[in-house]
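All protein chains but one are shown in place.
By letter and in written order, the chains are A, B and C; residue numbering begins at 1 in each of them.
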Amino acid sequence: MSGYRIHRPGERINRQKPLSFIFDNVQYKAFSGDTLASALLANGVRLIGRSFKYGRPRGIVGFGAEEPNALIQLETGAHTVPDLKATQVELYQGLLAGSTTGYPSLDFDLKGLLGKFGRFMPPGFYYKTFMEPVKAWPFYEKFIRKAAGYGRAPVEADPESYDHLHHHIDVLVVGGGAAGLWAATLAGRAGLKTLLVDEQAEMGGWLLTERRSRIDGLSGMDWVGQRLAELASLPNVTVLPRTTAFALHDLNLVQAVELLQDHLPLTERNAALPRQRLHKIRAHQVILASGAIERPLVFGYNDVPGVMTAAAGHSYLNRYGVAVGREVLVQTQNDAAYEAALDLALSGVKVTLADARQGGAAAWRQQALKNAGAELLLGHGIAKVLGDKSVTGAQLVKLDGRNNQVIGSGPRLSVDTVLSSGGLTSTVHLFCHNGGRPVWNQQQLSFVCPDEGRENIACVGAITGRWELSDALSQTHAAVAALLLGHGRGSSGKAPAVAHEEVAAPRAIFRLPDGKPEGHGAKAFVDYQNDVAAADIHTAIRENYRSIEHVKRYTALGFGTDQGKLSNINGFAIAAEALGKPIAEVGTTTYRPSYTPVTFGALAGPHVGETFDPRRYTAIHASHDARKAEYEVVGQWLRPWYFPKAGEDLHAAVNRECLATRNSVGVMDASTLGKIDVKGPDAREFLNRIYSNAWSKLDPGKCRYGLMLDENGMVMDDGVTACLADDHFHMTTTTGGAARVYSWLERWHQTEWPELKVRFTTTTDHWATVAVVGPNSRKVLQKLCTDIDFDKEAFKFMDGRTGTVAGLPARVFRISFSGELAYEINVDANYGRYMWEEVMKAGAEFDITPYGTETMHVLRAEKGFIIVGQDTDGSMSPNDLAMSWAVGMKKPFSFLGKRSLLRSHTAGDGRKQLVGLLPLDPKVVLAEGAQILSNTDDTVPAAMQGHVTSSYHSAFLGRSIAMAVLKDGSKREGDTVFVWAHGKSVPAQVVSSVFVDKEGVRQHA
Amino acid sequence: MPKQGFQPFMESPLHHFKLDAEAQPRRTDGRIWCNELPHLGYAVLRGDTAEAGFAQLVEQVTGLALPLKAGAVSQGPQGVLMWTSPDEWLLVSHRQRLADWTAQLDAGFAEHKLFAQTVDSSGGLTLAWLGGTEHLTVLRHLGVYDFESIPLGHMVSTVLGKATVQVIRLDTDGVFVVFRRSFADYVWRLLRRAAQPYGFAVCQLEARSDHPLFAQLAAPRPSLILA
Amino acid sequence: MLVITCPYCQEAREEEEFSYAGEAYIARPAVPEEVDDATWGDYVFHRKNPRGWHWEQWQHVAGCRKVFAVKRHTVSYEIAGSWTLADGKALYLEEQA
Partner (left out) sequence: MANRYSLWSLIKNGLKHHESWQPAWKSPQPKKNYDVIIVGGGGHGLATAYYLAKEHGIKNVAVLEKGYLGGGNTARNTTIIRSNYLWDEAAHLYEHGLKLWEGLSQDLNFNVMFSQRGVMNVGHTLQDMRDIERRANANLLNGVDAVVMTPQEIKDMVPLIDISHRTRYPIMGASFQPRGGVARHDAVAWGFARGASELGVDIIEQCEVTGLIIEGGRIKGVNTSRGDIMADRVGCVAAGNSSVLAKMAGLRLPLESHPLQAFVSESMKPCIDTVVMSNAVHGYVSQSDKGELVIGAGIDSYLGYGQRGSPHVIEHTAAAIIEMFPSFSRVRMNRQWGGIVDVSPDACPIISKTRIKGLYFNCGWGTGGFKATPGSGNVFAHTIAHDDPHPLNRAFSLDRFATGHLIDEHGAAAVAH
């Protein structure tokens, strides 16, 4: 038990609002304004997790997005969230959380025992073992998998919602620290539409922690308050806290996620509001003010719970009123950590500061620290930390002033906490997401963003390596003023005044030496989350994984959910040393979104559940519902599949529907077919080019079936097109192909034949189409229509008429997808359901029967009609479909796909062709997708001859039928083949694919 | 309720939500107010502005000047005519009037041998009005376009989710959203979902004789159109 | 995400409004029957697919439905301009010459 509360002036917690929460089944107290991490520390909880590889005890190291260890599971049941960083979880009353690692318990972990053999688990050890015996790998893997992983995925559907919001703005400022606040102020004052986002609940950035600076004579947080008040007064400025910009894409498209309700108790969340919101921000100008993150130093056993960054110790103290220990050792190589030491010492903590530098910090700082009662050890470094589940002390060594070497032993200190600071690392992530490169700054010892930024991206503050507040603000002021000038706007106001303080240069040291060759001493961790130690990086390089990307991939450095925010620079530096190259030459690994993890829910936004994809309904849908249709998904449409009567299954319903249609009359909703109005003096010529068959001689009032080929000569769509007038056609397409065909027509017309005078307008949605099918269909139509002559000679098969049906203007086509006498009535869709119901009424005396897509499939298969996409698969030419009658090889213009039909293979023998199949046993319905063999005794791999594309029981024929594609099928009529599915084969005879009414008597009736 | 019997009944693409039953007089609160303007007449007008007489004929018949600039909308008490493409416009009016217009236009095009046409889309499109202080924010939740930048008197054709829509902005009070019948269920659900944080209410829409679109709701209610 | 200016709508719009329509200005053999299988195959399937500047077609499917030409860099995704197919062709031919 080390952490405890301590009153701090300006602390950000509200002691008037006490809260309680539960962690690993124990109830604790906290205050409003705490994070889960600060609250745990205040309660003296140190052990939070076990490490990935060795199961070593781990505690909180950071205080924000950089945290690698404290991955927790929040809440249970449907609200559970895995892998949150305790440092980023805002505490609320009743919060329930638990650790994610440790088996059987966090305190006693089996992996921890195994981890004692860590010396035999170098990087990539699994590549080198578990290979024998071959069969044992699944067994090994099971354990490897079990041992890996942090939290648990939720198992219940997410009860909360998410949304998206698009922004089109002048300026986006990322980061609400001193630099970002000032940048937003200037942009706001200049009248630009400005958005400021910060991932934290409160604006202020480092000023939330740091208490000594005065800006324009104000304390840091007073100045922040002043800024926020001003920004709130500007109508052109929006400030969003709890909003993380997690990705920067081309042309300044920034994705940011706002946590709208995660900080509220589950019971207080507003169901009308989303849990999180994804902002998609197009900003003319992005200003990156995302600051810097302090990195730790690398030294022996630097992972014992109680070892943290100095910035974390400092922040817990000043922001949350939590002292992280009673006896604290601060290890640094720079001046900034003195501030943490000083504030701790002033709060009554016993502080020792070890500085790797011989000379230490600027004199005034050293003095201030001593005055506060702290002890100062210059030229010292930690060799190793003592303690197992909590720090008990540290062994120090004396360091050489120039070389990274030990020159003598140092004291062994008894402390309960170790803070370390290896300097700041600029938060350059967003800058690099779409190709930007950070540059190494040897003075500031960080990869930083260049001062000049990039096109329309400015970088201000600590992201450019300005560690001193005065520098950060003056650079911000200058950069933003220049940017405003570029927008033709002046900037108002002077740069905020901050006293400049003398600073001593930091020491370029990342790994503190312990006097032993790397790998011989105590493990010194670089990446906590993936258990990457300094020695592992050396080993990787020794094994020739020399590219920094190989180092990353071989050791998993920076691969974790923290993406190496604390570890990367240390890792690069250690690699540089091992390679004997400067860090700048080693470079960084690639920065990619997300800056911090973002829920799939926020990414998906509103596009889930019933709005995942449009459900397209026809105008007649309510009638189908009323008749209890079962639906089939076709593209985005819902189409009636069949209309079961009480007690009927699919087959019973379909048999009834088929017979009713063949024997009397059936009715189907055909509204989903694509319809395109094609008009213009060159419409005919256009159709000639786009369809494989000829259109020159189709008279007004006539319809024709057409095949559309792609340039590869394969069938891509089909449908009936009616000639309404010499220059005017009503084209239909397949349901699924409508959009594709519409685009196809436009593209060919616009790109290839713009000289043709023709235009296309989609009318799919305008027309509701009711297909009335069967021998009694004429009678039904005659009852409904007085101004069209339905006499068989006057209105022939493949004729079209306009007239009045049920009192409505209608286009009626006598076309048939069933081989029956049939009509399709097209009316304005607002009248669609009316028309359907009128047809039902008029057909009642003939027992008119609504049918769905399944019956449609059976009827058309009985007639041998293909369905593009079912009987074809993008590899079937018209010839393969035995449809060469639909190919006008003599047309003057070389229609789309024609030339491909002449290629040696396409025109050659041995291709598969569409045939009919009759199973020898008429009761057996072949499986669709069954493969066809010539012999029963074929062995694997068998010589497959083709496959069954469509197969049904035909109630009308009282037997099964099928369509198939078969190698050289056109020459094999009469052959017996074997239809094979899942090990069983069934004999069937090859026949013509027209099973019903080969002569077409019925459809011409 | 649709009238049964011999009288043909019409159903708009959103009829299944029974919006009339939900509709209430609009109030000025923070909510999003929305409803469908059902059963209007729509025609796609195609033509070549370079052809002499085309624009004149359109204006002569409809009283609406042919808008030539991208996104421009011509408005009059009898309807609107919007630019949707360099050779394409969308005409919205009362159904009966629209039918009259298109008949006259097509006759005129034929007479003057113009390469121009109208295509009736009345069954295929519908229009919703969306108002309330945050109505543009609702669109911003769903679409990538910068809706706040649409000048008054203009429209834009863009996407909301996976649906193509046209957003017509005539005043600051609200916008009209045109969408296809088969996507209507989807678009409406999306709008309702996006509006939820602000509160969503269906409002009664009244005919306003001076308004290019609300005027079209006036009696006579659409009756049978014989083309 | 790309931002493409439609020369017809005369406005820069987000990629989601467009659909990509392939390499621009691929010449279809004038008399396909007169070219050999290889030449035809080249026209149908083979593409420049350059790493660098690319003349390509986009269709403004959610807007005016027009197809137009865009010159875009396939590494930086920078767009040099967009033109109607006819206007673009002149520039394109000039560049190829």
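Just so it is clear, a contact is a pair of C-beta atoms (placed from the backbone, for glycine too) under 8 Å apart; a residue touches a chain by one contact, two chains touch by 3 or more.
This one's a predicted model, so the numbers in the text were calculated from it and none came from an experiment.
Participant: Using the touch definition given at the top, which of the shown chains does the missing chain touch?
Facilitator: Result for the missing chain's touching partners among shown chains: A, C.
Participant: Which listed residue, A:Val26, A:Ala229 or A:Val940, touches the chain dropped from view?
Facilitator: Candidates A:Val26, A:Ala229 or A:Val940; residue touching the omitted chain: A:Val940.
Participant: Sort through A:His249, A:Lys581 or A:Lys702 and give me the one touching the missing partner chain.
Facilitator: Answering carefully, the residue with contact to the hidden chain is A:His249.
Participant: I'm checking contacts with the chain that's been left out. Which of A:Glu502, A:Glu610 or A:Glu973 qualifies?
Facilitator: Among A:Glu502, A:Glu610 or A:Glu973, only A:Glu610 touches the chain that is not shown.
Participant: Which of A:Pro138, A:Gly580 or A:Gly958 sits in contact with the chain that's absent?
Facilitator: A:Pro138
Participant: What is the set of chain A residues that contact the non-displayed chain in the whole complex?
Facilitator: Residue positions of chain A that touch the missing chain: 71, 78-83, 119-122, 125-132, 134, 137-138, 141, 144-146, 148-158, 162, 247, 249-250, 253, 255, 278, 280, 434-435, 517, 519-520, 535, 539, 542-547, 549-550, 553-554, 556, 559-561, 563, 590, 592-594, 597-601, 603-605, 607-610, 612-613, 615, 632-634, 712-713, 869-870, 873-875, 900, 903-906, 927-931, 933, 938, 940-942, 944, 947, 949, 980-983.
Participant: Taking the full complex into account, what residues of chain C touch the chain not shown?
Facilitator: Residue positions of chain C that touch the missing chain: 1-2, 15-16, 19-20, 36-38, 40-42, 44-51, 54, 56, 72, 74-77.
Everything below uses one rule, namely that only the chains that are shown with their structure count from here on.
Participant: Which pair wins on C-beta contacts, A-C or A-B?
Facilitator: Comparing A-C with A-B, the pair joined by more C-beta contacts is A-B.
Participant: How far is the middle of chain B from the middle of chain C, if each middle is the mean of its Cα atoms, in Å?
Facilitator: Roughly 33 Å, centre to centre.
Participant: So, what's the distance in Å between the C-alpha centres of chain C and chain A?
Facilitator: So the centre of chain A lies 29 Å away from the centre of chain C.
Participant: Between chain A and chain B, what distance separates the C-alpha centroids? Give it in angstrom.
Facilitator: Chain centroid spacing, chain A to chain B, equals 35 Å.
Participant: For chain C, which residues are shared contacts with two or more other chains?
Facilitator: 14, 61, 65-66 - these are the residues of chain C that touch more than one other chain.
Participant: Mark out which residues of chain B touch at least two other chains, giving numbers and ranges.
Facilitator: 144
Participant: Can you list the residues on chain B that touch chain C in the complex?
Facilitator: The contact residues of chain B facing chain C are 70-71, 84-86, 88, 144-145, 157-159, 164.
Participant: Taking the complex as given, what residues does chain C use to touch chain A?
Facilitator: For this pair, the touching residues of chain C are 1-3, 14, 19, 21, 24, 28-29, 31-33, 35, 37, 40-41, 44, 57, 59, 61, 65-67, 76-77, 85-86.
Participant: Mind pulling up the chain A residues that touch chain B in the complex?
Facilitator: 161, 163-168, 272-274, 280, 282, 606-607, 610-611, 613-619, 621-622, 637, 677, 679-681, 757, 759, 761-768, 804, 806-809, 827-834
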